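Only one protein chain is missing from this complex, and each of the others stays in its spot.
Each chain gets a letter, A and B, in the order it is written, and its residues are counted from 1.
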Amino acid sequence: MPGIVGWGCHMPRYRIKVEEIAKVWGADAQAYKKGLNVQEKSVPAPDTDTITLSVTAARRAVARAGVDPAQIGACYVGSESHPYAVKPSGTTVAEALGATPECRCADLEFACKAGTEAMTVALGLVDAGYVKYALGIGADTSQGAPGDALEYTASAGAAAFVMGADKLVAECEHTYSYMTDTADFWRREHQYYPQHAGRFTGEPAYFKHVLGCARGIMAKAGLKAGDFAYCVFHQPNGKFPAAVAKDLGFKPEQWEQGLLSPLLGNTYSGSSPMGLTALLDVAKPGDRILHVSYGSGAGSDGFVFRCTDRIREVQDLAPKTRELLEGERFYLEYGEYAKFRGKIIMNVKGA
Amino acid sequence: MPSAGYTREIPQRYRLEAAKCASCGRIYYPPRLVCAACGGREFDTVKLPDTGKVVTYTVIRVGPGDFAEEVPYALGIVEMEGGVRLMAQLVDVPLDGIKTGMPVRLEFRKIYEEGKAGIICYGHKAVPA
Partner (left out) sequence: MRDVAVIGVGANPKWGELWGRSLRDIFVEAALAAIDDAGVDHVDGMYVGCMSSGLFTGQEHIGSLLADYLGQRHLPATRVESACASGSAAVKAAFLEVASGHGDIVLAGGVEKMTDVSGAAATYALGTAADAEYECYHGATFPGLYAMIARAHMDRYGTTPEMLAQVAVKNHDNGALNPMAQYPFKLTVDQVLKSVMVADPLHILDCSPITDGAAAAILCPLETAKKLSKKLPIKVAGVGHATDTIQLAQREDMTWLESTAKAAERAFKMAGVKIKDVDLCEVHDCFTIAELVVIESLGLVKRGEGGKATLAGRTARDGDIPVNTSGGLKAKGHPVGATGVAQVMEVVKQLRGEAGSRQIKGAKRGLTQNMGGSGGSAVVHILEVA
């Protein structure tokens, strides 16, 4: 049975508060904070992109996995903010780790679920016996359109998983996927910011697919909410994942540890994977975890993980997600944030 | 920078690969062909540790072309554990909070972009350890 051998997470240290954004666009900060259950979000500095976040997260995953990077036979990065339109993020990540040249690679895109798709592919290659270890990474430095509701949450972060069939910290007991063609959120080529369909992104999009996937995998596995120690769902804000958890019969102590979005924002392809790392940081041997992602377009990937005895040995081998989330951070004003995110029109460089 | 030159430097820039003289053990980053200490011509590849301390630093307030918009930024010489020194930007730290001797860790970051259409150049910067 394949599973997770090591996990790692990374996020920038910069933040911007909801109030700071609302101030510029004349919006009601308290209404946004209450409505979204988000206070602040992470902001990548100009030197931080999907590749750099992935490299640090992957290095931490390898540290916990305790494997020789040369034995990693595949590197998949799922994101909707790959630095290049053509040239994969995965090649740089694989080089930085020392996994090249015997390493399969291609980038993945499926809005916020590209990361879990990368995890699925990594598990699949291991299970099929194609590779000994494989990296599945979800990372993003997503852009929020100025003044749009999504600007309050579009943030940056990465989670990386070394998948393998031995030295497991968590077995992957079941996988599942639930996908339809649903145009709730998209970005056309050459457009700088994405578009979304407002309230249509709720019930017919997020909830339909997350609940469809969660119910599907729980039925397939013959499990109920009470059989799990933890659950983690895609976190576009602090409200939606709590709502689906309640709907499925989970209690707050099962989903609170993995809910990062109130302080982190929505890290898109990193979202539920980073939540998963926060759970793995504290899980005990035998704990079962339900992980369901969501990507607009639309679909959800589901996993049932069961932690092994080995997990305790490696939790302290790399920084923990909540330490990164709640540790030293630097708050930006909107002007610095706009500069960092390249939202300011600059002059073309002359001779 | 031109792709050929960039690709050639990847082992040094991405993985901190250095050359250790097979005769006298002195380590060179970046690698070279002749040992300046003993004249030796055989080297083994080693990786530098990613932790060290700041030896000296400055805050650049007038930056060269590709870095002009990033000012002010801190640049310093870091001595990695084991003694090898290299130059790196110092980030994730308030500029007035940098001190000679402070412990740092190297983290993979984007160094610059060749404009809007060229390649993206990566390397390491130092963050507080």
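Note that a contact is a pair of C-beta atoms (placed from the backbone, for glycine too) under 8 Å apart; a residue touches a chain by one contact, two chains touch by 3 or more.
All values reported here derive from a predicted model rather than from experimental measurement.
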Report task. Return the single residue from B:Ile77, B:Met102 or B:Ile120 that touches the missing chain. Result -> B:Ile77
Query raised in the report: Hey, which chain B residues sit against the chain that's not shown?
Result: 1, 5, 9, 30, 55-68, 70, 73, 75-77, 85-89, 100, 111-112, 121, 123
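As a working rule, only the chains that are shown with their structure count from here on.
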Report summary line: The chain B residues in contact with chain A across the complex are 10, 14-15, 65, 69-70, 89, 91-92, 94, 107-111, 115, 120, 122, 125
**Report entry** Interface residues, chain A side, partner chain B - complex
**Finding:** 13, 45-49, 51-52, 55-56, 59, 83-84, 92, 95-96, 98, 330, 339, 346, 349
